[in-house]
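Every protein chain but one is kept in place in this view of the complex.
Chain naming follows the written order as A, B and C, and within any one chain the residues start at number 1.
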Amino acid sequence: MVSTDTLLDFFIETRKHTEAICKPLEIEDYVVQPIIDVSPPKWHLGHTTWFFEEFILNTYSSNYQVFDDDFSFVFNSYYETVGKRVVRADRGNLSRPSVKKVFEYRDYVTQAMTNLLEYNNDKTLLEVLEIGIHHEKQHQELLLTDIKYILGNNPLLPKYSDVFKEYTTENQPLHWISINEGIYEIGHNSNDFCFDNELGRHKVYLHDYSISNRLVTNAEYLEFIKADGYKRFDLWHAQGWDWVQQNNVVSPLYWHQVDDEWYNYTLNGLTEIALDAPVTHISYYEAFAYAKYRNCRLPTEFEWESAQHQFKWGQRWEWTESAYLPYPNYKKPDGALGEYNGKFMVNQKVLRGSSVATPVNHSRPTYRNFFQTDLRWQYTGIRLAK
Amino acid sequence: MVSTDTLLDFFIETRKHTEAICKPLEIEDYVVQPIIDVSPPKWHLGHTTWFFEEFILNTYSSNYQVFDDDFSFVFNSYYETVGKRVVRADRGNLSRPSVKKVFEYRDYVTQAMTNLLEYNNDKTLLEVLEIGIHHEKQHQELLLTDIKYILGNNPLLPKYSDVFKEYTTENQPLHWISINEGIYEIGHNSNDFCFDNELGRHKVYLHDYSISNRLVTNAEYLEFIKADGYKRFDLWHAQGWDWVQQNNVVSPLYWHQVDDEWYNYTLNGLTEIALDAPVTHISYYEAFAYAKYRNCRLPTEFEWESAQHQFKWGQRWEWTESAYLPYPNYKKPDGALGEYNGKFMVNQKVLRGSSVATPVNHSRPTYRNFFQTDLRWQYTGIRLAK
Amino acid sequence: MVSTDTLLDFFIETRKHTEAICKPLEIEDYVVQPIIDVSPPKWHLGHTTWFFEEFILNTYSSNYQVFDDDFSFVFNSYYETVGKRVVRADRGNLSRPSVKKVFEYRDYVTQAMTNLLEYNNDKTLLEVLEIGIHHEKQHQELLLTDIKYILGNNPLLPKYSDVFKEYTTENQPLHWISINEGIYEIGHNSNDFCFDNELGRHKVYLHDYSISNRLVTNAEYLEFIKADGYKRFDLWHAQGWDWVQQNNVVSPLYWHQVDDEWYNYTLNGLTEIALDAPVTHISYYEAFAYAKYRNCRLPTEFEWESAQHQFKWGQRWEWTESAYLPYPNYKKPDGALGEYNGKFMVNQKVLRGSSVATPVNHSRPTYRNFFQTDLRWQYTGIRLAK
Partner (left out) sequence: MVSTDTLLDFFIETRKHTEAICKPLEIEDYVVQPIIDVSPPKWHLGHTTWFFEEFILNTYSSNYQVFDDDFSFVFNSYYETVGKRVVRADRGNLSRPSVKKVFEYRDYVTQAMTNLLEYNNDKTLLEVLEIGIHHEKQHQELLLTDIKYILGNNPLLPKYSDVFKEYTTENQPLHWISINEGIYEIGHNSNDFCFDNELGRHKVYLHDYSISNRLVTNAEYLEFIKADGYKRFDLWHAQGWDWVQQNNVVSPLYWHQVDDEWYNYTLNGLTEIALDAPVTHISYYEAFAYAKYRNCRLPTEFEWESAQHQFKWGQRWEWTESAYLPYPNYKKPDGALGEYNGKFMVNQKVLRGSSVATPVNHSRPTYRNFFQTDLRWQYTGIRLAK
């Protein structure tokens, strides 16, 4: 457990960073929700603030005055324990509270938290604070990917920034890392922060396997496209094939074909595909089909965790073959925070690693991210195994 | 046909009035589209501007430079003749162009129009100009009703204005105006402006009928609610009954029951129901069921037009029993403007009169408004006939 | 009013004819419901029987024993007054009661009716009986059109009969019948049976018009197809155009293009298009677009009724431009039979005439049929006006 002072610094820094991410936006960009999975930036700003108000200030600060009684209804995401809330699909229908008001809300809560932490260092409070900080860091990542979706689906294709770097080159040749059969230990194993879903360190038995030293590149993925990968049903799950047909999928998200050349929208605007960059914005279905096309498969999350110290990672969330399930002895926390992870453990796939949108200090080898198999707006990538 | 100078004044005044309507808005209010029928205010601002650019400047001004090539895609409403466009359901997903940019677009086009009209008074141009002005006036009304929907469906229920007056009291006692059987003339009959759907003046034969001198009030409508009007299937069309069941309709739109008292959202905020105000925000289905509850019926548009000089109207668009159909000898205009009215003449009902949201100089006894039978976000009211 | 004996003969003959229509069917054909508008034949058999049981035997026969208590639930169509019922979309999910049982039900009710009519000739009873007979005749037509849909959408395309004749040739040259402006009387005007929606005889004022002496043929409709009629948005209502796009409509229902030749499914099986037959199985949208392509329009139902004695009709239900609305002074009957027609008078179009599937003694110049604008499984045709 870190000290109160360190946590306070961490808190302040995190709050500022969230706001820094929004700097390049126009006010209008804060408001829209083009698909249900993408939340308006101002909702992220408010929701991360509400988290501190609801789970810390309302509990630990006796004289705290709620900023606005309606905000719990507006900014609760999915905590049934806490009460009613705006249905998710309606987040983009709310013009109020205004962006200005949401920033006032942030300042108000940040200040109240700072005041509280000066005299209160209750252990449970600090634990929730640490969760709240990491919760806001998770939303920093979502902020960026949601902003990309909002701008990248606008017909004017406005850019977010000239300097944001979406990738570094995967220029090393592909080779296979071999791992021997045996018992491996899985799960978080230190006093540092982690989420509940990483706990319950336990043993798994792995058989011999090989895992690639690097991610699949755009050049390699283009070969799959050119080999009619999107038209060969034998490469796909039945569900994946239906998804391809119903959505007429022919490429990763954000790709546009102009006069036989492939371009993609990035946070720097529309650019030619970088051949040596790792392919991204692909669904689990696509990752699976690509692996099959190469006569390979995706690694399980256990294989990934057991081998990750032997390869470089951090550019892209990596799809694994593992379903998102509780570890043996997983224990759901009490109260509302018990809803944080456990209730999503069905019909999703685990992603491992982190991405260019992940904030610093927010990735570790045991981190378990998870998404539905058809989603693509995150920076998702492919690492092969066999 | 009015003179160029008068039209220019009319044009300038109309452009300014549109912008005045938006004055009380926050930037965020310009962006959202909570239901498909309601467009974002900035879309109205841009679309009415695009109309002049597309149908006048691009045709009659040889040296005109289009403001932005992408705007035709963004701001075309439904003119298939003109080309591709953003699908209607996506209007609220566009954060760009920004509100500031849209106002620049307005200024640019207003200025270019002013310049053009100084030297060009081509008769066809002036005809299209007059249509364009009335088109913008129609959108002024939609702007207000759409703003009401945007604010009135926000959980914070922000008010639009303290001074906007949504009704004047219907305090006169109800009496019936009797009209004798015979031949009546219907349709526009002067040199003043009208839309194509009012033309084709023709005769209709009406039988004896009576029509109410005033609209149905909230007090009267509450009697219908209290008499279980929403639960008596025998009062409703089969379609209307399905609509009530599927949407759990129990009152007009914007009504909220709090501790057994009825309130409604108005542009002045949430207020108690005004008992002597005309009931509004009701669907055709509700208007029909209410009339049946009173053993009356709705008037046809011909009955309404033939009697309208004998009663006061203008507070509310009045549902009629008439389907929206072309008059005998209706002639669809050539080109894109032929899409203005004709192609909507199926499965809609005619509304007559005008509402508190209708701009001055934009109502007349022959005006034919039309909506789908289930829509309620307009200021719609009920006048009985028998 | 006809005599009891005549009505009894009429009743017996009608009951037998319904069963004769089903003769060529396999038991399996009685069960399925490929689209919500098409009911399983055994449902028609049961429903027409239930009508007599519910509205006559249960009321007028003191010692009548209901055949099966559950059948009211199974065979009620839409009478809210009578109680709960199987939702329409589920009719094809019911394998029981078996076809055999339904025929027993028919025999049982036919016999009970015969017994009752021997001693009871109450005037109201006879009125309901007459409605019940005509109700069953309406279902005879639906039986045939539903059977055609059931067989015609089966990939094996089984034929219904070798002898059923779907059309007679329209080989006379097209000419226009001119009708003079003036007042015309509309509505039923004799002591013979009619439905409530034909009553309220009244005057209408018609302007000069011309109406075609015959229906549009397949040869003529093929010209429309070849002239890209399905691709020219300017010919269609906005709703119609959406319908064409969403359903990829390129021809009338039941048409199949094989090696550049057009075939259509008929009750005699798959055959080449008969060029001189009237085109059929088209929606209102298609009828409207075709008329526009010919610079004509569809007649109103009043124009049709006022001119019908001057042309041959009876091959096809003819789409009119008229919305289905109550006549002036229309009076909804009391009780459950008030639900027969009135509650459907919104968002539908009137069809006039009759078709090859209409039983004898079941058509007259004032008959008002009605359908939604997108439906095509009836024998619908086009007569032009201008």
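Just so it is clear, a residue touches a chain if its C-beta (ideal position, glycine included) is under 8 Å from a C-beta of that chain, and two chains touch if they have at least 3 such contacts.
Note that the structure is a prediction, hence the values are computed from the model and not measured.
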{"item": "Chain not shown, its touching partners among those shown", "value": "A, C"}
{"item": "Residue among A:N58, A:T124, A:Q239 or A:Q257 that touches the chain left out of view", "value": "A:Q239"}
{"item": "Per the touch definition above, residue among C:I150, C:I225, C:A291 or C:V350 touching the missing chain", "value": "C:I150"}
{"item": "Chain A, residues in touch with the chain not shown (by the definition above)", "value": "78, 80-81, 183, 202-205, 207, 209, 233-234, 236-241, 284-285, 288, 297, 321-323, 325-326, 328-329, 338-339, 343-347, 373"}
{"item": "Interface with the undisplayed chain - residues on chain C", "value": "26-34, 42, 70, 73-74, 86, 90, 92-99, 150-151, 153-156, 158"}
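The rule is simple: only the chains that are shown with their structure count from here on.
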{"item": "Chain located farthest away, centre of chain B as origin (C-alpha)", "value": "A"}
{"item": "Computed distance of Cα centres, chain B from chain A, in Å", "value": "45"}
{"item": "Whole-Å gap separating chain B and chain C, where each centre is the average of the chain's CA atoms", "value": "37"}
{"item": "Intercentroid distance (Cα basis), chain C paired with chain A, Å", "value": "58"}
{"item": "Residues of chain A whose C-beta touches two or more other chains", "value": "none"}
